[in-house]
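Of the protein chains in this complex, one is absent; all others appear in place.
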Amino acid sequence: MPFQQFLQHLVNAISLGSLYALIAIGYTMVYGILRLINFAHGDLVMVGAYSVFYAAAIFHLPWPLSFPLAILLTGALGVLIERTAYKPLREMPRINLFTSAIAVSFLLENLSIVVFGGRPKAFDRPAFLNANISIGRVRMLSYTPVIIFTGLVLFGGLMYVVHRTKMGMAMRALSRDIETTGLMGINTDRVIMFSFAIGSLLAAVGGILWGIKFPQINPLMGVTPGLKAFIAAVLGGIGNITGAMIGGFLLGLIEIMILAFLPHLAGYRYAFAYAILVLVLLVRPTGIMGEAAREKV
Amino acid sequence: MNLHISRNRILTLIALVAFFLLLAYASSNFSPYVLRIMNLSAIYVIFAVTFNLIYGYTGQFSLGHAGFAAVGAYVAALLTMSPDQKVANFFLQPIVPLLANVQLPFLAALVIAGLMTAIFSFVAGWPSFRLRGDYLAIATLGLSEIIRVLLINLQSVTNGALGLKGIPGYTNLFWSWGFAVVTIFVVKRLVDSSYGRALMALRDDDVAAEALGVSLLYHKMLALMLSSFFVGIGGGLLANLISTIDPSVFLFFLSYQIVGITVMGGMASLTGSVVAACLYTVFLELLRPIESPFSIGSLDVPGMPGMRMVLFSALLLLVILFSHRGLFGGREFGWDWILDGFDALRKRLKGSKERTGADSDSEEAS
Partner (left out) sequence: MRIKRLVLLFVVVGLTASLLAACGPAPAEETTAPPSEGEAEEEVQLDEVVIGIYQPMTGAMAAGGEQTMQGIELAHSQKPEVLGVPVKIPLVDNRSDKAEAATAMQRLIEQEGATAVIGSYGSSLSMAGGEVAQEAGVPAIGASPTNPLVTQGNPYYFRACFIDPFQGRVMAKYAIEELGVERVAVIQDVAQDYSVGLASFFRSAFIEMTGDASQIVAFTSFQTGDQDFTAQLTSALGEEPDAIYAPGYYGDVALLARQAREAGFEGPLMGGDALEAPELIEIGGEAVENLYFSSHYHPDAELSPASRPFVEDFEAEYGERANAFAALGYDAYMLLMDAIERAGSFDKDAIRDALAATKDYAGATGTISMDENGDAIKDAVVLTVENGEFVYLTTVSP
């Protein structure tokens, strides 16, 4: 393979991986707090993208208004989901919580098929994200550095919140032991709600950036990003924010590079991520950055 | 006690005979449309009951049902299709010679489909069933999708995305409900046996159960393979019912639906699974009018395509939230239960005995 072509693959991989990473950090944060695979996370990605679409299509809002609006709306929806579908089940076995998450995800998907219609819609990419950048023969569009930059900023912000604020301390305490944290006089409900709000905001940002990179949105668009981001989070060690970031980039790299070196496997590409997931879970279930599992007996 | 058991056996036997007489009547008198729905109900019954064995009794959240059903469907389809049909189907890439000329009777094909699925589930489950809870769910969902990707890509075995067409329509009420009854019977016997107690012990507290000498993996795999065997048969019945399959039939949404049916019926209740599976199939058909667009004169009512699945998922969520244990919540339909119920009813409503009589008739027919 010519070196130029390899570099192009590398750029593609980073561009894709940064998006996985961005969605994975939201995923992993919710998991870290509640030990719940929030299946609806992927669908919040979809809701984020659709909110921008309708803000632009119906109210003709320019992107500087529609993006924050969509992010807030999705955050509110995330909190609503937590209040109605997860909170009442918190004391139940985890499997009930997970079933509820699947039901929420199924409901959001079907509801948006009815409300938004099944046909794919075009997502408008702001002009400044559409510029060509060429370095030698390697090309990318200006959205790629923007996605990477956004990902890093959000990662930094999240690290700050988790490690430098009171709320973050409460979150870390909660992730170790909900009950004890409650006994310490911390309002666990509020902390969990806060975590969900942050997680959903991140999902919305992910959805908007996903729409910018792949400007075709449909009601089931969240399924693949959701699963891929989950796999990225597991790869990095679920519950670990740094791990999710690394896992996202790694997953993008693996997906692209397998095809780059073994192009005849293109038809199987869809299965790569799942194969990686099964392998990681079997060989090192705690992922790259994960600590030894703290299974609560 | 013994008297009760023999009485119950006789009652069961009578109910079964009555049930199959009803099927015989149905298959010669009901329209193919109704028969198709009844057949589909039976297949969903098989899926839901077997899922309940893994989920409700053993406590393992496997989202692999769609993939296992796919294996069974493809094996049964390839074994029952005529060599001519295979030549016609595989027009882009010829079928592997090994499969080109095989054609087996339906029963043999179904049993092989079940066995292949069970073997497959063993290979897939051996590693992944070491995982727990939601990890297992995601891993099995991944396996199910990997199966689908394989079906799409192994063109000379499965015909890829083109799917298989012209699968003989062998499935009828006796095959579908026959296997549904066998499935219920076997699963019921298993959960009532000492194995069943072990499974439930694992579900409730695996650490304690293992400390008491219950082999974790052995019992999980037993439940998985048994249920996969019947899921494979269910897949085969499905293939020979709709007579054309392709990998997109077995998207993981199928697994979601099975989860939904089972949860609504009630975890660890076979009666619940059976009733919920039938209701699901029938109501999905009955609700069709609410989403198709129709016109009254020149007025076009757009209809709401997709509304049925919204109702289904909303109902699923409500059941999970408000009646944590589903419609039947671990209870079973049984003769003692009914007869005791009648005694109670008789005491309560002295005098109005016609009604109880009418009820017991419809009870037996079900």
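Chains here go by letter, A and B, matching the order in which they are written, and residues are numbered from 1 within each.
Basically, contacts are C-beta pairs under 8 Å (C-beta built on N, C-alpha and C of every residue); 3 or more make two chains touch, one makes a residue touch a chain.
Computed from a predicted model, the values in this text were never measured in an experiment.
Within the full complex, the chain left out of the display is in contact with A, B. The chain omitted from view is touched by exactly one of B:38, B:184 or B:317, namely B:38.
Interface note: of B:117, B:153, B:176 or B:313, the residue touching the hidden chain in the full complex is B:153. Here the missing chain is touched by one residue of B:6, B:29 or B:194, and it is B:29.
Note that of B:11, B:200 or B:279, the residue touching the chain absent from this view is B:279.
Contact between subunit A and the unshown chain involves residues 1-2, 5, 8-9, 12, 15-16, 113, 117-122, 132, 139-141, 214-216, 218, 221, 223-224, 255-256, 259-260, 263, 266-267, 269-270. On the side of subunit B, the interface with the absent chain consists of residues 26, 29-34, 36-38, 40, 85, 88-89, 91-92, 149, 152-153, 160-163, 165-166, 169, 238, 242-249, 271, 275, 278-279, 282, 285-286, 288, 291-294, 303, 305-306, 327-328, 331, 333, 337-338, 340-341, 344-345, 348, 359, 362-363, 365-366, using the contact rule stated above.
The rule is simple: only the chains that are shown with their structure count from here on.
Residues 59, 61, 127-128, 130-135, 137-139, 141-143, 145-146, 149-150, 152-153, 207, 256, 259-260, 263, 304-307, 309-310, 312-314, 316-317, 320-321, 324 of subunit B are the ones touching subunit A in the complex. Taken together, the subunit A residues at the contact with subunit B in this complex read 36-37, 84-85, 88-89, 92, 94-96, 98-100, 102-104, 106-107, 109-111, 113-114, 118, 227, 230-231, 234, 267-268, 270-271, 273-275, 277-278, 281-282, 285, 295, 297.
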